[in-house]
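Data first, discussion second: the structure below is written as structure tokens.
One chain of protein is taken out of this complex; the other chains stay put.
The chains carry the letters A and B, assigned in the order they are written, with residues numbered from 1 in each.
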Amino acid sequence: MMHPLRKKRMQLICLGILGIGVALALILTAFEKNLMYFYSPSEIHAGDAPAKRPFRIGGMVVEGSVVRQAESLGVWFNLTDTANEQMVYFEGILPDLFREGQGIVAKGQMNESGLFIASEVLAKHDENYMPPEVAEALENVSHNSEVD
Amino acid sequence: MAAFLSMGGYAAYVWSSYAITFGIMILLYVHTKRQGEKHLRWLRRRIASQEKQK
Partner (left out) sequence: MFKLFYHYSSLRNFYFFSEKLIPFLIAVFLALIIYSLYGALISAPADYQQGDSFRIIYVHVPSAWMSLLVYMAMGLSAVSVLVWRVKLAEITLSAIAPIGAIFTLAALVTGSIWGKPMWGTWWEWDARLTSELVLLFLYLGVIALLRAIDDRRTGARAASILCLIGIVNIPIVHYSVEWWNTLHQGPTVSKFDSPSIHIDMLIPLLTMTVAFMLYFIIISLYRIRSAILVYDKETQWVKDLITSSKREQI
């Protein structure tokens, strides 16, 4: 097949890459908790999220849950991952894409009464791209099927 | 035309993205060409001086 010396070099290289890959996999699983970008409402409900430290929560804004305070920039809304909900309070300017049904990632902390006080709210958008007419058509289809 | 330039209000973001991307690509092209010409000139001079020493 290959020149024996070259074969040896090739094997060493593959072994090296494999070794580094394994090492990396171990390091990453060990740090999974830190690398995890956000916790879902279910994970918070199950007590997986830190109680006293800041962390991020991710979920979808529940329809009809957005309540804005009259004089200040304060706003309440609920986030859901379809299984559980979590109420969030935020004072500040919301991103352009913030709306009901949108994916949201908020950074903040749980207070004693189970309310998540957010210091930062980011909108997460999905990987779908389509023109407005197509989006409208899709909405009509889903509304019609809901009526049934 | 105005609508095209304003990009629905996102003009700054869209146009700067395009300008930076193509700007970087053009700069690399220019740099590559200049470096190639520099190498050629260097090679020519080298050969010329080798000829002289013969």
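Just so we're on the same page, a contact is a pair of C-beta atoms (placed from the backbone, for glycine too) under 8 Å apart; a residue touches a chain by one contact, two chains touch by 3 or more.
Keep in mind it's a predicted model, so treat the numbers as computed, not measured.
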item	value
Sole residue of A:62, A:87 or A:123 that reaches the chain not shown, by the stated touch rule	A:123
Touching the absent chain when the full complex is considered, from A:24, A:46 or A:141	A:24
Contact set of chain B toward the excluded chain (per top definition)	4, 7-10, 13-14, 16-18, 20-22, 24-25, 28-29, 32-33, 35-37, 39-40, 42-44, 46-47
Interface with the unshown chain - residue positions in chain A	6, 9-10, 13, 16-17, 20-21, 24, 32, 35-40, 58, 94-97, 105, 120-132, 134-136
